[in-house]
Structures are given as structure tokens and as C-alpha cells.
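Every protein chain but one is kept in place in this view of the complex.
Right after this comes subunit A.
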């Protein structure tokens, strides 16, 4: 019904097409701005609140304006030692988050590229079997097998180590699958030419395939870095030693201080820590946006 009237009006108003189109565009922009605000405002409020003292935040909730406790809060979040053993501060957690994010991304890319190369470029009898074995891991996220994975790690004595933190997360084949798809799309002529020139598999891989995959590697790195940085459940289980805490894992500590209820929770510091925890991945996603979108839309399919 509305459509019919709308098209009638459209037919009548051909004399002023510019005006009608303009109003529609205003509506579109209004919806988009509302969406952008929905995304921005909560984070802005946390950011603004990270400049207030705990007592104001405790009484009045998150703030819209800025106050003068910003340096204080960030200083406390970054350099003040906290936790039960006083062995962890923001800088340590930041370093651990970086190790987890970068270590996970690099590990996953190397392991995945090697396996994908073997599957795509070699005449192996069990290549299909290997592919399916690797591919099955896409089906079950770590959360599903979390308890037995934890048992395996403790049994191997890898609790509270970077190895125990990073390697089990690599046991899913997203990167392998992604590089397999890409290698399949590389023209056959390349390998034929390389073989005629007498290039062996190692030379072909390092001199031709890796340079060719640069964009893919960058895209994968961004996705995997953000994924690794944002891990929560696994680090929560595997690291009980506070010097191994990541920033995201540190959020759990804050929450526990919250429910404590004995003293005024350090809201300002919590807000500052939340901002510190989200800044690196957000910057990576915003600055390398086109790679990120490419990596995301092409890896999940």
C-alpha cells in the first residue's frame, strides 16, 4: 500500500526530483549516524570516565564529560602492581597480550602455509586424508573441548607457560584452509614455468609463492592478531600465575574486585584498563581496514 502511494507521489513529483531524493538521503544518513553513535557512545563514555575519580564514578555512574584524573588513572592502570601476589601491572599484561597476539598470528600463519603448500602442490597419496583431518578441526571450537584440553595441558606440564597458552589455540585449521583456497587460485602456469626453470619445491615456495601471498599473509595476520589478543576463556584457565596475565584476562580480575564490595572499586582504573585493552586491536583494524575486510570475508567461507 505504502509502495503504491510512494510511486504515485514519485510520478507526480518528477518536476522536483532533486528535492525528493534529498529527503530520502537525509533519512539514510540519519539511520547511519544513529548506528555509528550506537557503536561509539558506550566506548566514548568509558573513555571519558577514565578521566574521573572513583568516588564520582561510584556515585553517578559513567560520565560524558572529562575531568582531570586521566593521568592518575592511566598511571595506576599501567604501572601500579596489583593482583594477589602484586606481581602484575598493566605493562606486563600489555606485553603478554602482544606475545599472545603476535605469537599466535605468526605461529598460525607459518603452520598453516606449510600444511597448505603440502596439500596443494604435492602428489601425496594421503593428502586428502590429511586435508580432512585438518579440516575437521574447523568444526569444534576450543570452548567445546575446554576441560579435556586443560587436562591434557596440565598432564604435559604446560600450565602457566607461553607454549601452553599459544599452541593449543593454533589447533584449528582456519589459516590452513584460507591458504589452501588461495594456493588453489594461483595459476598452474607458474609452477610449470618454475619446474622448467629447474626450481625445486623449496625455491618455488620461498621465491614465488610467499611473495605472491603477501596480501593474504597481511590479511590473515590482522585477523589472527585480533583473535589472539581477544582470547579470554583459554588464558583464564591456563594462566594462574599472575605474571602471565593478558589484558583481557586481567578484566576478570577487575570483575572479581567489583563483586568483592569491601572497598570502593577502582572504577577509574578499570575504565582506563578497558581502554588500554581495546586500543591496539582497534587501531590495527581501523588502519589496515581493507586487508582486514579481505581477510575476514575470504577466510570464513
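The rule we apply is simple: contacts are C-beta pairs under 8 Å (C-beta built on N, C-alpha and C of every residue); 3 or more make two chains touch, one makes a residue touch a chain; residues count from 1.
One rule holds for everything that comes next: contacts and distances are computed from a predicted model.
Looking only at the UniProt record of the hidden chain, which name from "3-oxoacyl-[acyl-carrier-protein] synthase-1", "sn-glycerol-3-phosphate transport system permease protein UgpA", "Fe-S cluster assembly protein SufB" or "Predicted Zn-dependent peptidase" is the right one?
"sn-glycerol-3-phosphate transport system permease protein UgpA"
Which of A:74, A:221, A:267 or A:291 sits in contact with the chain that's absent?
A:267
Which of A:36, A:91 or A:206 touches the chain that is not shown?
Touching the chain that is not displayed is residue A:36.
With respect to the chain omitted from the figure, which of A:172, A:213 or A:239 is a touching residue?
For the chain that is not drawn, the touching residue is A:172.
Name every residue on subunit A in touch with the hidden partner chain.
Touching the missing chain: residues 2-3, 6-7, 10-11, 24-25, 28-29, 31-32, 35-36, 38-40, 42-43, 45-46, 49, 57-62, 110-112, 114-115, 117-124, 127, 130, 133-134, 137-141, 143-149, 151-152, 156, 167-168, 170-173, 176, 188, 191-192, 195, 200-202, 204, 226, 229-230, 232-233, 237, 248, 251-252, 254-256, 258-259, 267, 270-271, 274, 277-278, 281-282, 284-286, 289, 293, 296-297, 300-301.
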